[in-house]
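A short write-up of the structure that comes next.
Note that this complex is displayed minus one protein chain, with the remaining chains in position.
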Amino acid sequence: MGSPIQAQAGAAPPWWRNRRLIPWLVQVGVGLVVLVLVAFLVGNLVRNLTAAGLLLSWSWIHNPSGFDIAETLLPFNAALPYWRALLAGLVNTVRVVIAGLVGATALGTLMGTASFSSNGLLRRLARIYVEVIRNIPLLLQLVFWYFVVFLQLPNGTAALQLPGVVLAKSGLYLGHTALVNGVWQGSLRFTVEFTALLTGLVVYTGAFIAEVVRGGIAAVPQGQWEAARSLGFSPLQTLQRIVLPQSLPVILPGLNSQYISLAKNSSLAVACGYTDLYSVAETTLNQTGRAVEVVLILLGAYLVIDLLISALMNGLNQLVQIKER
Amino acid sequence: MTSPLSSAAAASPTVMVEACGVEKWYPNGFHALRGVDLCVHQGEVVVIMGPSGSGKSTFIRTFNALEDFQQGSIVVDGMPLSNDVRNIDAIRREVGMVFQQFNLFPHLTVLENLTLAPVLVRKRPKAEVERQALQLLERVGIHEQAQKYPGQLSGGQQQRVAIARSLCMEPRIMLFDEPTSALDPEMVQEVLEVMQELAREGMTMVVVTHEVRFARQVASRVVLMADGQVVEVAPPEQFFTNPQHERSKQFLRQIG
Partner (left out) sequence: MPMPSSLQRLRRELFATPLDSLISVLLMGGLTAAAAGLLHWALAQAQWLVIQANSTLFAIGRYPLDQQWRLWLLTTLLAAATGITWGLLRAWPRPDRPARLWPRNDVLASGLLALLALLLPAALALTPPLQLRWWGITALMLLARWGAGCWGPRVPGPIRRLLPLAWPVLYLLGMVLINGGLGLMPVPPSQWGGLLLTLIESSFAILLCFPLGILLALGRRSDLPLLRWGSVLYIEFIRGAPLITLLFLGQNILGFLLPGGVAPERVWRAAWVLTVFAAAYVAEAVRSGLAAVPRGQLEAARSLGLPVHQALIHVVLPQALRVALPATVGQFITLLQDTTLLSLIGLLDLLGTARTVMANPAFLGKNAEVYLVLAVLFWCCCAALGLGSRALELRLNPNANVRSTLANAKA
């Protein structure tokens, strides 16, 4: 409603009562306040940083880091520059996020569909799982998994052994496993830190995804189930072929926010001793004092991850939209 | 049958609404109102009819600035509709509106729906407003429902509450935007009766409706709008039995 009304014969109203001007005055006013505030803060920032000799610069990023990273996919040592360290941290983050997304989706879908099982015990267990996990802080769950479960695992010969899988205090080993001089070896090895973080993230996010999936399936009209049954489909087939595809447009947006949530929650890795991007950044800050730059890198990296996930989910969303007239 | 109101209008021809050459374009370029003129006198009941999309609702919504217009002028009760916020607020106090979807406030009781505006806008004491509200509710026949919530009432009851709510502000003009179109058929009559009673008491009313019987019984004039323009204006007995314009004849054929 912003188009002008011709005033009848008579003067235009004074500016403070003019319906056309008021919105612009409000915006100008708010804009000025914000501008002044920002100028004040930024001015202080620049002044204080200059005084501390920490004004924005990126040259420090090529200096040798001087610290080691506990686990990293890329080769790294203390002599390599900071940007290599941050990159290694980023790779670690991406590793655990991708594994987490896969695991959480699997677990969440399982528990979400379990809510519709014919088995009363399974239904109730799924409900209890969600209600318990949702009300306990993630950080508490992570330290629980790391300190109480994984660090208490037996080692050596007492480790949990299944064909192709060995779970010990020293890590999770997959593939060809062998005990060599009291130390486990395997074709694929995951550290305890990684496994604990992954388990915590998967269990936590899985509960929320279970809710999303449950809501999506519940949104499919009851008539679909009835029609499927009358056509002779088994409940599992109904779920797979008829109900789940229709629930996807409802599930995907919720899944998007859960995925982004998981990506952001991976920053709590420092509680599990896993050297993700945040933990490397924190160490970098402690060593260089370059607060502004490090924070910018952190914010930028997580923003990019979020945007990538959102772009992927939006693309998927387009694909699963039910074509309507 | 001449409505007694037209003689009243002839006796005291105070102009309540004067619209001259009103033009409105929507942002997408659609020309909704094409130079509409209308003059509504005090005590008149003007019924506006027409096919859907003809701009009737848009037109009456310009009277209380719920819709803007680009050209022309509108004067309501002597106050021009301009960009002056004070003018617009003053006009809205004097113009009551009843919507097709009732638009009652669901989180307030019926009584609170009525008393909200007079207390906040006209700054009248609450006890006095409540007394008036209860009287109005009795007039429209919903006295016992005063403490109920709108969700607990039927459509016809809700619309009557909506009328009472507008009346509680003591407006000089009442606008009705298809007040019975969203009602089940058996509830239409109770609302029309309330509107008829209002007209008998001399309220100036502009009504957009499809109810032909109401128009015949109550209207001082019937206005036919089509494609954003006024096609014909005539007293009801002339309009329905001997329409002049081809478009009017077409419309009357369509509504049977």
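Just so it is clear, A and B label the chains in written order, and each chain counts residues from 1 on its own.
The definition used in the following text is that a contact is a pair of C-beta atoms (placed from the backbone, for glycine too) under 8 Å apart; a residue touches a chain by one contact, two chains touch by 3 or more.
It should be emphasised that the depicted structure is a prediction, and the values quoted were computed from it without experimental measurement.
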item: Visible chains in contact with the missing one; value: A, B
item: Option touching the unshown chain, where A:59, A:118, A:181 or A:222 are the choices; value: A:118
item: Residue among B:92, B:160, B:221 or B:247 that touches the chain left out of view; value: B:92
item: Which of A:21, A:110 or A:143 contacts the chain that the document leaves out; value: A:143
item: From A:14, A:31 or A:245, residue that would touch the chain that is not displayed; value: A:31
item: Chain A residues that touch the omitted chain in the full complex; value: 1-2, 23, 26-27, 30-31, 34, 41, 44-45, 47-49, 51-52, 117-122, 125, 131-132, 134-141, 143-144, 147-148, 208, 211-212, 215, 256-261, 264-268, 270-271, 278, 281-282, 285, 291-292, 295, 298-299, 302-303, 306-307
item: Residues in chain B touching the chain absent from view; value: 64, 66, 89, 92-93, 95-97, 99, 101, 103-107, 109, 116-117, 120-122, 147-149, 151-152, 165-166, 169
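Quick note on the criterion: only the chains that are shown with their structure count from here on.
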item: Inter-centroid spacing, chain B versus chain A (mean Cα positions, whole Å); value: 55
item: Chain B to chain A touching residues, read off their complex; value: 67-73, 75, 80-88
item: Contact footprint of chain B on chain A as seen in their complex; value: 1-8, 10, 12-13, 17-22
